[in-house]
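Of the protein chains in this complex, one is absent; all others appear in place.
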Amino acid sequence: MALEHADVQRAAHLARLGLNDDDAARYVDDLGRILEMVDQLQALDTEGVAPLAHPLDATQRLRADEVTETDQRERFQHCAPAVENGLYLVPRVVE
Amino acid sequence: MQWETVIGLEVHVQLATRSKIFSGASTAFGAEPNTQACAVDLGLPGVLPVLNEQAVAMAVQFGLAIHAEIPEVSVFDRKNYFYPDLPKGYQTSQMYHPIVGAGEVEISLEDGTTKRIRVHHAHLEEDAGKSLHEDFHGMTGVDLNRAGTPLLEIVSEPDLRSAKEAAAYLKAIHSIVTYLGISDGNMAEGSMRCDVNVSVRPSGQEAFGTRAEIKNVNSFRFVERAIAFEVERQIELIEDGGQVVQETRLFDPERDETRSMRTKEEANDYRYFPCPDLLPVVLDQAYVDHLRDNLPELPADKRTRFETELGLSAYDASVLSATREMADFFEEVKDVCGDAKQAANWVQGELAGALNREGLSITDSPVSAHQLGELVGRVIDDTINGKAAKQVFQALWNGQGASADEVIEAKGLKQVTDSGAIEAMIDQVIADSPAQVAQYRDAEPEKRGKMIGYFVGQVMKASRGTANPQQVNALLKEKLDALC
């Protein structure tokens, strides 16, 4: 499956990665070759094979519904780029 | 042209767990910003989710309550998108293998009939945080306390055909989740929110029209109003030769209209894939059976029992079973007084009227179910008459007395049933009313029935309302007729 410039720009936008045109051109080339390598998978017949998401056939363990965490806001916000009154600040979100 | 409205609802219910769906942080409402957002909720590097067993149990209980299939295996997926209130850049949800399969919810319509609405599925997911737009010098503040609160998203089939049905469905869901105790159902605090899919089609047409999705409607009333507006908008649009665009709209309660949300330049692509940090949830049959065996009586069952066993009207049964609080209150009144119909009349009459006037909910009633039950009991055993009962109720409402008996005693409202005493009062009234007696005597016999009211009133007044009205009536008639 060939990769177009627009595919890279679309993925970059979905992934919120800023790319300038030079970057994008380079990635079209790199990603194209990676996908070409990946496309070898298509040669394999996997009809009827169940996808494997986890290497062990384990099932989810459940946690008791208990409050175990205490307030550590100050500690957690120590490494935050912008906070005010305990809130994380971001450029205004327009709804 | 005749139009038919087609509506489907996605209802998000916050589950009433103590801790979050994937972390041990508290879910309590109203804490200081970000004080209940732990490392996992914040999506700090390296943290991992572990599933809350109570969230699973609550979801399954809901599924059982709507007679849904409960698949043995359910899987969490990641829904990927960027938003400041979504700390990890993905929402952990269930796209392909939800915990609750297809089921159905019975709704009661105003004409007393019921209708079954199919539920496509219900799945577990985590709630997002909140963005606050005020007072940060043009910045938005993000509070992640709500992030990770467990949500059950209940997705209906497009089976609803009017705004009223949609509201009835929402009420039915509300009543199921509050009956189960899996949510506080508090819509003002956002414990229940819904997205409404609305389309219209010419009556008789098979194919659905293009739908619009109205996001985040958070009250029964708004659901009705939003749909009413949207339906009208779509019909007008089509009749004017336009076309409905598939889009997301917001309901503005202040202007009573829906508005298109600015469509982003690209369509969303959430890139769902199974969350590699969580394993498949496998529910064994014994676990599901155990939950099924311990389900409380649900609204529909309660409604049926109220009708068939207690002999209530369909309307009464439906109103009294609408919320667990209402049903519990009614049942206690009934148990104390021993008469379901009287209990129903009082709960829906005097009590509901008073609550309405003061804008109180049943849980805030100043008159307890036990107090009301005793009061009704005193009416039934003829200790007081209906008029006195209203006085007792008012006194209890105002906190003047701990029980009906106390009020009756203090106010001397005990009904006079001693015929000697009543006769004496009647004789006095007759003696004091010669003119009315003459009129009575001169009247045609068939008109006398109406005229007796005057004498009854006078006797009741003389007894300060405590005389037994039936007795007064009978004795008066006897005595007056003797004079004719």
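Here the chain labels run A and B in written order, and each chain numbers its own residues starting at 1.
Methods note: contacts are C-beta pairs under 8 Å (C-beta built on N, C-alpha and C of every residue); 3 or more make two chains touch, one makes a residue touch a chain.
Just so it is clear, contacts and distances are computed from a predicted model.
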item	value
Name per UniProt, for the chain absent here [options: "Glutamyl-tRNA(Gln) amidotransferase subunit A", "cytochrome-c oxidase", "Cation acetate symporter" or "Sugar ABC transporter permease"]	"Glutamyl-tRNA(Gln) amidotransferase subunit A"
Contacts of the hidden chain among displayed chains	A, B
Interface residues of chain B (partner: the chain not displayed)	39, 42-51, 78, 80, 82, 84, 87-90, 142, 269, 271-273, 276-279
Chain A, residues in touch with the chain not shown (by the definition above)	1, 3, 7-8, 10-12, 14-19, 27, 30-31, 33-35, 37-42, 44, 46, 49-56, 58, 60-61, 63, 72, 75-76, 78-82, 88, 90-93
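To be clear about the criterion, only the chains that are shown with their structure count from here on.
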item	value
CA centroid of chain A to CA centroid of chain B, Å	41
Complex contact set, residues of chain A against chain B	10, 13-14, 16, 53-54, 58-69, 71-73, 76-77, 82, 84-95
For the chain B and chain A complex, residues of the former touching the latter	17-19, 23-26, 32-39, 42, 44, 50-56, 75, 80, 82, 84, 131-133, 136, 138-144, 250, 261-262, 266, 269, 271, 274, 276, 278-282
